[in-house]
Every structure is written in structure tokens, then in C-alpha cells.
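Apart from one protein chain that is not included, each protein chain of the complex appears where it belongs.
Chain naming follows the written order as A, B and C, and within any one chain the residues start at number 1.
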Amino acid sequence: MPKVPGLLKGLGVTFAAIVQTTKPKRLGGGAATVQYPHVKEAPPTRARGVIALREENCTVCMLCARSCPDWCIYIEGHKEKAPPRRAGGKPRTVSALDRFDIDYALCMYCGICVEVCPFDALFWSPEYEYSEPHIADLLHDKSKLGLWMETVPEAPELEVGADKKKK
Amino acid sequence: MTTLAVVIPYWGQSILRSLGVAAAVLLPAGTAVYVYLFKMVSFMQSRLGPMEAGPYGSMQLFAEVGKFLQKEDLIPRGADRRIFKLAPIVVVATVFLVYVPIPFGPFAVFGSYDTGIFLALAVSSISVLGILMAGWSSANKYSLMGGLRAAGQLLAYELPMVLAVVGVVIQAGTLNLQGIVAAQHSEKIFGWGGIGYPYVVTQFVGLAVFLIAAQAELTQTPFDMPIAESELVAGYMTEYSGFRFLLFFIGEFAAAGAFAALASTLFLGGWALPWVSLSNHWMNVVGPLVLFTKMMLVMFVIFWVRFTYPRLREDQLQRFAWKVLIPITLANIVVTAVVKVVF
Amino acid sequence: MTAVSDRRQLAYIASQAADARVNVELETEGMTLNIGPQHPATHGTLRIVARLDGEQVVSADPICGYMHRGYEKLTEVRSFPQVTTLVNRIDWLGSFANEVPFILAAEKLMGIEAPPRAQYIRTILFELSRIANVSLFLGDMGVQLGALTAVFYAFRDREYVLNQIEAATGGRFHPNFDRIGGLKDDLPKGWIAETRACMDKMRTFCDLMEDLLVGNEIFAERTRGIGVIPRDVALSYGLSGANLRASGVDFDLRRDQRLPMAWDKAEWKVWTHPDGDSFARYWVRLQEVRESTRIVDQLLDSLPSGPVMAKVPRIIKVPEGEAWVSTENPLGEMGYYVVSKGDTGPFRVKIRSASFNNIAVASWVLKGTFVPDVITILASLYFILGDIDR
Partner (left out) sequence: MSSTEAPAPPTDELREGLVARLRAELGDGVVDTHLVPGDDLWVRIRTDAWQAAGTAARDVLGCEYFCFLSAIDWLPSPYGKGEDDPTEPPPERSSAIVQGYAGGGSRLQVLARVGSVRAKVALTLKADVADDEPRIATWSGIYAGANWHERETWEMFGIVFDGHPDLRHIYLPTEFEGHPLRKDFPLLARMVKPWPGIVDVEPLPGGDDAGEAE
């Protein structure tokens, strides 16, 4: 029937795990888990947590809403007169944003909108603690998306062999 | 109990004793749940286990009890109501009965019967009935299979457990547990009386088989076919919720305590300390602590095995019991008997 | 089941014959047991209608479709970038590996190839997602058999691999990092050193699994000789990946096929096992995770520098044509038959997922086994529900 070493080795593995977990942290021990509310692990800079909107860049071209697979970006805008670029020039007609909602209940965080935006108005931020008791509150309007802007990190520099020119 | 300068009438003593047994059942079970089921398992799996309820999660057990109590008490429509309600009570009651003959001190024992060990083992096999009742009455295919598997398994492992104990009884010469503790306390190992003579020294085969059989009686991995969660969801306990599930939960851990107490009494010298005389009155206080630490040691091994090994299939399990354990214990009895007669 | 010359296998059949004689006299009518769709042993919503005779399975019929999302219909209304986000949700454990064959098919239709650095990074991330996927299997097989601690080690060590994938692509489970013509971005600073450390952790994890499960006699007792799938049955059902290699077929798409990826730049071994039983499948996958860590190490050493994106127009219109590309995904051979009529989205995409064939064999292999063996065999076939139902 069973030869003993296999079974004993298994016990050895779990006992070593007990010793490893109970060893205090400074001796290199400690559990692999983190006590979440008290200690928070920072997600990597590129993590796709939430989409932030810089409103002044947006020209209501609606490319993001058109290329979103889940149809979860709702945009409404209007045209208005804007002061001319150079003094004495003709007032330009510029489209301004009325409503820019992203419904995070539908969003699948694929990042096509951030990538397809020609005016760099959308950014990724690794923020992830925005769960809501009511699912309707997941519809973030443009002011809330603006608030996310400060949580957007600097772009990390690239690995040593990467091509220098910015794509 | 006339030593405390106050005469306690007989009914007073029996109340004290029954309170003692209740404490003896619940306290080790409670600490076992906290230390092993919550903490040791988590350390094995490189996590910290419950930390929020009380300092280092110590109040977690009360939180669990509170959770179970406020859960809705469901009885499935097709269930056989009376048996469904009776099953957990049978299982828990038998565990209390197993503690009756186990001595915690010179006087701290509910009843010191001449056939103490025989009573403990006989009573521990009644819990099979409780499990079968639960499996049958839940009107659920998974429970039925769980119950039948439990019946087959517990009967198959009753025999090796009893045979393992016979070795100790031959060596001690008495069935009375107090007698076995006294025997282990007084004899010498080849003339040196330093730590008394715990029977594990000669009966290590008996202890190994006893623990394996205890693992099977508790339906724990590697013998947890009746509650094989990956097949039968929760075996015979599937339909139980709320207070009844809590009873099963207490029953399971109290049974673990009971078998640990039996193992430490039979093989590790019970409540006696080697250099302290048996009749010292302080032993009534120190004895339970000694036995408690030995129980914790034995339970560490039980739970250590439980969370490390995969489970056996029930035909392998039966084959292992009948073809391996029983021959080994019979051989052990023969050897013990021969050695007993020769020396 | 065809007999294998192993002594244990003959004993197993003899015991079955004995039971069969007993049942004839007892005339017990069978019981139909529904395993699933919510059941701990199925990775998702698979339901097995098993007709039992006592503990023995007379016939088992897997019923899937509880998670059918209709991907092939959805791809007809989406553009190519949108389909990549859709497609990495099929086998959600090794999800970077889903995007690669689809992108390669599109690139084959457009006649372009990703620059060498992109090919290397794609292969590295492919192997990382294989390690993440298969390491969960190594732990999960333990849970299916009752050993609770194995899966916690799997989750703990897999976390490092997922952190690496997230650091590079931004998403732990749905990286969406592949573009037609290359990758979305390059690797962040310090990623290579971090990944090397992570590979060492995975190797110690494999040794842990070796000690905890493979060496364990109870594990061997429960898995050797159980669910034997001979070579010809495996091929006829279209089994692929480790299930096929465990039945003794030396067939690995990474080696037997020329793809614009970097597998041929690293030397590694294809592991096979003659028995074809549940133990063989577990053992082959354990060796494959070790091989993957070696592949990643070698590719990290020889990672060329340069751009990660080829010259590709902004709005991609794939020229008309049909292409089939399949790669060795963690679960088996996953292939895409992409038909394009020259507009921004595909006209028809046939998604060949590995688990669909891997589970088709279940009704054949489960006949005559015990109920606990049903769980062992299903766990060893290792399917993911998204892969079956698409």
C-alpha cells in the first residue's frame, strides 16, 4: 500500500508553510495576504481602474462613443461661438460638451475609447475604489470624470530596449 | 468530595460533574475551532485567517455562532420532519456520552466505571445512526449518498479502533480508564521511572491506527467521503441550516476533542504528571490542564492531516480498513500479548 | 473502456465485472443525479446528467449552453479592435492567449507581420498567461480531490504572474494589449527583472505541487488508471493540448507550426505521457508550466530592441479573404477561422475552442466510473466554461 515518504513530504510542505506564515515580517516571514481596509496594495501605474476626462481637450467628435463596443458612453454637445485665436480674427464656432457620461455598469474597461481619442481627452487612472450601493450611481457624469483627473499617474518610462520615439 | 471542609450532597456532586463534562466538551471544541480551523489552516495557506472579530480574530467563533443562530431554519418540503430534527441532537448527545468515562483528575471524572473504555467506544458508534438519520430524512439525493457512505465508512473503521485499544488494555490489565492512567503513571521503562510509562512507547502502532480510525470516525479528509464537498456538495449536512447546522458543527469538533482525549488518555498518560503523586488534591485542578495540552497536541496532528491530504475513494477506503488496518492491529495484539506473558 | 496493460487497470475492470454480477441479481433501478449547473466541481455552469446505478455511472451526458454568449454572432457586428476585447473573454484564465491567434489571422489576411520585439513580447505574455492558467489547474486538481491547501498556493503564486501581466498590459484578466500589426505599448521599466523573479517563484511552486500532490500516494491512488483515454479515441474526438499529449501523442502547435512568434527562438521540450489517465494529464501540465518558465527566461535574455508596432493605417480595413490560425493555448488548440469581406469588421469568425472537444469525450470516458471518479476525470480534463459555450 502507500510508501511513506510521499505522505510525509506533503505534511512537511504544509508545516513549512505554517512556519513561514507565523515568522514575523522582519525575518522574511508573513502571510501573502494583506489586511485590506488597513493596508492597501497600490495597483501598477498602467492599471485600468477608471477613465478620467479632461474636458477642455474634448471637441465632441464622438469617436469614443462610436468605437465603444458596449455602447456605454453618452455624449451631447452644442455649437457656440469662441473667441478668435488671434486678435481681430473671426470668432470660431466650437462645439462644447453638455453631457459626457460613462456607464461603468456596462463598461468592460477595454480601453478603445482612451486609445481612439484624437485629442487626448481621456486617460486611464488606476483608481478602483468607486463601487456604489445603487447600480445607477455607476453612471459617472462629466464633473465626476473630471475629478478622476488628479488620480491619473505620469506615464511610466519604458523598458531599456524600447523604441524611443513616442508612437 | 469531603475534603473541602464542606459536605457536598450527592445531587450537588452530580450537578458539578455534569457541568464539568459540559465544560470538558465545549471548551476544547471551542479552542480547537479557533486555533485549528481558523488560525492553523490559514497559516498553512499563507494567510492570516480572521483578524477582525476581536484581537487576532479570537471572537470569530462567537460571531459564527451568532450568524448561525440568526439564519433561517429551513426544513425541506419532502423531508421526514421528526427524524430531520432529531438527527443533529443524536450526534451531539453521543459526543457528550463519550466524555463520561474520561478522567480529568483523581476525582474529576463523571463516572469511573470498570469498563470505561468499552463504554466510550460503544457510545461513539451511535453517532453513525445520527448521520444516517440526517442523510435519509433530508430527501436530497446528495444527502442520501452522503449518509450511506458515512454508514459504510464508520462501521468499517469501528473495528480497527477497538482493536487498537485492545493492545493498551492488555498492557494495562484493566478496562477502567483511571486504572490505565495509574498503570501508565507507575510502571518503569526498563527501570528508569523518569516520565512514567506512556503506552505510546510500546503501542505506537496502536496510536497510529487509532488516529487513522479517529480520522475516519470524524469523516475528515483523507476519509471525508460523506462530506465530499466537490461531489456531494455537503453530504448529509446539505439540507441543514441555522441552529441545526451549528449542532452538527459543534458535534464534529466535540467529537474531534473526544477522540483526542481518548488517544491522550490511552497512549500519552492521561491527566497524570510523572513526578506528582496521583492522589495529590491539586491534581484535580492541574490534571485537566495537562490533559488539555495533550489533547491539543493530538488534535494538531488530526487537523494537520485533514488539510494536507486529498481524500480516498470509498472503495479504496474500505479496502484500506479491512485489508490493512485490521491485520496490523491483530498483529499488534498478538505481539503485545506475547511480550506481556514473557516479561 | 479499453484495457491498459497496467496491473491496476485490470484489477479495476475485474472489480467492475464483480459489481456487474451483483447488480444483475439485485435489480436496483438507477438514480438520475444532476451534477451542476451550480456545482463546485465544474469551472462554471456545466451540468452533467448522470444516470447512476448505486455509486456507478451508467451514462453521463454533459449539458452546456448555460453560458452561451453568442460570440460568433457578436463578431459579425463589430470592428476588428472591438473583437479583440470580446475574444479575450473566452478562456478568461489565460486571456492574452485568446487574442493572439485572432490578431495573427487578421495580420495574415493583411499580409503584415509584427516587428521582432513585438513578436518576442507576445510570446512572453502568451507563456505568462499559460503559466497563470495552468498553475490554477495544478492547485485546483487538489481541491477536487479534497486537498484544500494546494489551491491556496496556486492562487498565491499566480498572483505574481498576474501582477506582471497587469504591469505590462494594464489588465489582469483582460489585457486587450494586442493590436493588428503589433502591441499597444512597450514594457514598463524594471519589468524584465521583476518577471525573472516571478519565474523563480513559479518554479518553487511547481516543486511544491510535486511534493504535495504528485508524490502523495492517496493522490496517485485516486488518479492512476482513472479516466484512461487511448490515443485513437483522443484524436477522433479532437482532444488537444495536454489532454492529447497525456495520451502519448507528441503534438504541440508551438513546435509543429511556423507562426510569426518567438517559440522557435527558445529551445524547450514537449512532454508526453503514455498512460492517458488523469495522473498523466496532471503530470504533463506540471512539466509544461516548468517548460514555460524556461521559455520565458530564454526569451527575456534574447529580447531584441526596436519598435513594437508595424506601419498600420489608423482605420484598418482587412482585405477580402479567409484565414485560419491556431495556437497552442493553455487549454489546447484554439483557432480562429476569419472570413473578411474587406470592411472594418470580420464577415464571419469561427472560434474553435479547445474545451468544446475536450468535454465531448466526457460522455465516452465517464461510462462505468464511480461518482468520485467523475469529479477526478472532469477536473483532469480541465475545461473552462467560457471556452465550451463561447
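Keep this in mind: a residue touches a chain if its C-beta (ideal position, glycine included) is under 8 Å from a C-beta of that chain, and two chains touch if they have at least 3 such contacts.
The structure displayed is predicted, hence computed values, not measured ones.
Under the touch definition stated at the start, the shown chains contacted by the missing one in the entire complex are A, C.
Screening A:11, A:32 or A:62 against the full complex identifies A:62 as the residue touching the chain left out.
For the chain missing from the display, the contacting residue among A:18, A:31, A:47 or A:75 is A:75, taking the whole complex into account. Residue C:249 is the one among C:249, C:270 or C:300 that touches the chain missing from this view. Taking the whole complex into account, chain A touches the unshown chain at residues 60, 62, 65-68, 71-81, 90, 93, 95. Along chain C, the points of touch with the absent chain fall at residues 64-65, 68, 70, 72-74, 76-78, 108, 232-233, 235-238, 249, 251, 253, 256-258, 321-324, 326, 333, 335, 337, 339, 341, 345, 347-348, 350, 352, 356-357, 360-361, 364, 389.
Just so it is clear, only the chains that are shown with their structure count from here on.
Taking the mean of each chain's C-alpha atoms as its centre, the chain lying closest to the overall protein C-alpha centroid is C. Between A-B and B-C, more C-beta contact pairs are found at B-C.
Chain A and chain C, compared by their mean Cα positions, are separated by 29 Å. Centre-to-centre spacing of chain A and chain B amounts to 53 Å, using the average Cα coordinate of each chain. Residue positions of chain A touching 2 or more other chains: 1, 7, 10, 13-14, 17, 32. Multi-chain contact residues of chain B, defined as those touching 2 or more other chains: 44-47, 307-309. Chain B contributes residues 41, 44-47, 141, 145, 221-222, 224-225, 228-231, 233, 307-316 to its touches with chain C in the complex.
Those residues of chain A that touch chain B in the shared complex are 1, 7, 10-11, 13-15, 17-18, 20-22, 31-33, 35. Interface residues of chain B facing chain A in the complex, by the touch rule stated above, are 40, 42-48, 51, 304-305, 307-309, 320, 324.
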